[in-house]
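Here is subunit A:
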Amino acid sequence: MVGLLFIGLGRIITARVQRRIGPPFYQQFIDVIKLLARESIWHHWIMTLGSIMALGGLIATMVHVPVAGWLPYDSGGPIFLILYLATIGYLGMAMGVSASGNPNAPLGIGRALSLMLGYEIPFAAILILFISLTGSSSLTEIAAMQTGGFLSWNIVKFPLAFIAAEITVQAMMAEKPFDQMIAPSEIASGPLVELGGKFLGLGMIQMAVAIYFETAIMVNLFFGGGANIFTFTLKQFGVYTIAILINSVMPRYKIENAVRYIWTVPLALIIIQMLIVFLR
Partner candidate 1 sequence: MFTILYTISLVLALIGIFGMISQKNLIKILISLNILETGVNLFLVTAGWSAEAKVPIITGKLGLPAAVNFVDPLPQALVLTSIVIGLGITAVALALILRYYRKTGSLTLEPSEFQAGGER
Partner candidate 2 sequence: MNTYLTLLIILPVFAAFLMYFFRKADNWVNIAIMSFVTLFGTVSSLVMLFSQGMEVVALGGWKPPYGIVLVGDQLSLIFVALIYLIAYLIAQFGGIERTKTNDHKSGALFMLLTAAAAGMILTGDLFNFFVFMELAAISSYVLIAKGGCRSSYTGALKYIFTGGLASMLMLLGIGILYNTTGTLNIAHLMVRIGLVGDSLRWLALGLVLCGILLKMEVFPFNLWVPESYKGAPAGMKIVLGSILSTVGGYALIRLYPILIQNPGLIKMLLPLALLSLILAELAAYREKHINRLLGYSSAGQMALVMLAILFGGRIGIYAAIFIVIAHAMAKAVLFFVGAHFKESTGSSMWESYRGLSKISPIGAALFTIAALSLTGIPGMMGFWGKLSMIGAGLASAKYFSIAIILIITIVEGVYFLRISGTLYQSTESDVKAKASYLLIPAVILVLIIVLVGFWPGCISKIINGGVSAAERSSEYAKLVLDYLL
Partner candidate 3 sequence: MISIGAMIILAVVLALITRVFLMKHKLLSWVLFSAYTAFSVFVLLKLYGNWNYFETMNLSYLVGRINMRPGFLNKPLGWFFSFFVMAMSFLNSFFSMGFSKSSHSRNIVPHWLMILAASLTVFFTKDWLLFIIGWETLGWASFFIIMGGKQKKYKDSMSYYFFSLVSGMLLIAAVWMIGIKFRTLNIHTTTRSMIILAKNTPWQAFPTLLMLTLSFLIKSGAYPFHIWAPRAHKSAPADFSPFISGIMIKFGIFGLLLYVIPIVSKGYAGYSIFGMPVFAWVFSWLGIITSAIATVLAFSENDAKRLMAYSSVANAGYIITAIFLGTALGIKGGLLHAFNHMIFKAVIFMTIAAVVYRTGETDMNKMGGLAYKMPITFMTFLLGIIAAAGIAPMNGFVSKWMIYQALLGQKHYFMTVAMFFASTGAFLYLYRALHAIFLGQIREVHEREVKEVPFLMQIPMWIGMILMFGLGVFPGYLLRPMMPLMKTFGSSISESLNVVQGSVGSLNTLFSTVIFILGVVIAAAIFFLSAKTHKTPMMDNYTSGEDPEEWNVTPNKYQFSYGFYEPITKMFSWALKRSVDKAYFKASYILKIIGREINMIFTDHNNWGYAALLGLLAMIIGGLFL
């Protein structure tokens, strides 16, 4: 829900940046409900399986990300599990759209995965930085480490890492300049090309869920979690806003340039950050 709200608000922001008025913030909810209500065409049960697996995987991932220190189960927000559970969502999505038989879809997926290869590495480096500092791979503990006011937030302590993470998350959310997988003008929205009706609706929900937990991870890593759910969501929205703002003014990279960029700038930043931390 929150993710959909974010997307709606994000569309407004984009429009404002581009000097348009934009849709209302609840537009996204309307879209989803409308799509779910429509009769849709499908080709094969694997499409269904893929869609369900994708959404299921992403929901499962979302559950593991602590929101303001709160979790439905005392798992502590295990970061590796989160990363790899998210992957099953992506795999499901990829499988579903592959089964649709449209060559644009796997093309988009191929790009998405290439990009994933790019951003996982600096992201892993960032995680390792925090894990080494806290001695725990639990997001809850990483967030808990930052309690005590603005100055103890990691964004302040490790600004370089934050910049790197921001670029990485930009790629993770497939926002410009890293939206090669969607690329509406080149490959007709890539993975989404063959999806219609409720498949597209599910796809939108997936996207919303993904945005939700990605921003939540960022908040936990750099903004000290949140005292309660509202501040937490606010922070999430802040992160998303940054992404949207960058998105609205950026052109698109070629995929190999994107990966190369991710492997140079953010990785260099994070390594400098690591050196600073470890040599201090």
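By definition in this document, contacts are C-beta pairs under 8 Å (C-beta built on N, C-alpha and C of every residue); 3 or more make two chains touch, one makes a residue touch a chain; residues count from 1.
The candidates came about this way: all candidates are chains of the complex that A comes from, given by their letters.
Computed from a predicted model, the values in this text were never measured in an experiment.
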For subunit A, as assembled in this complex, the candidate in touch from 1, 2 or 3: 3
Residue ranges of subunit A in contact with candidate 3 within the complex: 36-44, 46, 48, 51-60, 63-64, 73, 75-76, 78-81, 84-85, 87-88, 91, 94-95, 98-104, 106-107, 109-111, 113-114, 116-117, 120-121, 124-125, 128, 131-132, 135-138, 194, 197-198, 201-202, 205, 254-256, 259-260, 274
